[in-house]
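What you see is the complex with one protein chain gone and the rest in place.
And now, chain A:
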Amino acid sequence: MEALHARVRIRWVLRGLVGAVLLAVVVTAAAVFFEERLADAGVWTFLPGLLVAVLGLLFGTAHAVLLYRDWRFELQDDALYLERGVLTRVETAVPYVRVQHVDTQRSPVDRSLGLSSVVVYTAGSRGADVTVPGLTPERAKRLRNELRELAVESEPEDAV
């Protein structure tokens, strides 16, 4: 079983940070609206927002660390196998015969961190696209090529 690149944690923490900030903005907007009531209760207007931001960041970071700890993938004999998840653990098997096409993707954040993702598409209705995030660009490219070859090899017409 192969783990992801450690830097992917930074990417996930950043994602958590964005979420925390957005949540904090919403809470602060509400706090400003009830400014007088809060002042009566002796609460600083920006305190709830700040608290939410700090808590959100803490949760985001914990989530990122835990997610990284358990994320594993493997090219098995007949399928790409992935294990992931913090609260709900998900283990997915994507048979090579079912692979429609394979992408490598790099978002701006990925590029600045020197990371890349591989996305595997199937014709399924649920989990039709399976993403392996946090790979080095070389590994991503290699994985994509490996998957492509495995998909072509396992073409049912050749399986006889």
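Operating definition for what follows: a residue touches a chain if its C-beta (ideal position, glycine included) is under 8 Å from a C-beta of that chain, and two chains touch if they have at least 3 such contacts; residues count from 1.
The rule is simple: contacts and distances are computed from a predicted model.
Novice: Pick, from "Sodium:proton antiporter", "Putative membrane protein", "glycine dehydrogenase (aminomethyl-transferring)" or "Ribonuclease P protein component 2", the protein name that UniProt gives for the chain of this complex that is not shown.
Specialist: The chain we cannot see is, by its UniProt record, "Putative membrane protein".
Novice: Quick one: which of A:2, A:35 or A:78 touches the chain that's been left out?
Specialist: Going through A:2, A:35 or A:78 one by one, A:78 is the residue touching the chain not shown.
Novice: Given the contact definition stated above, which residue among A:100, A:131 or A:145 touches the chain not shown here?
Specialist: In the complete complex, the chain left out is touched by residue A:100.
Novice: What residue numbers in chain A mark contact with the hidden partner chain?
Specialist: 78-79, 85, 87-95, 97-98, 100, 122-128, 130, 155-157, 159-160
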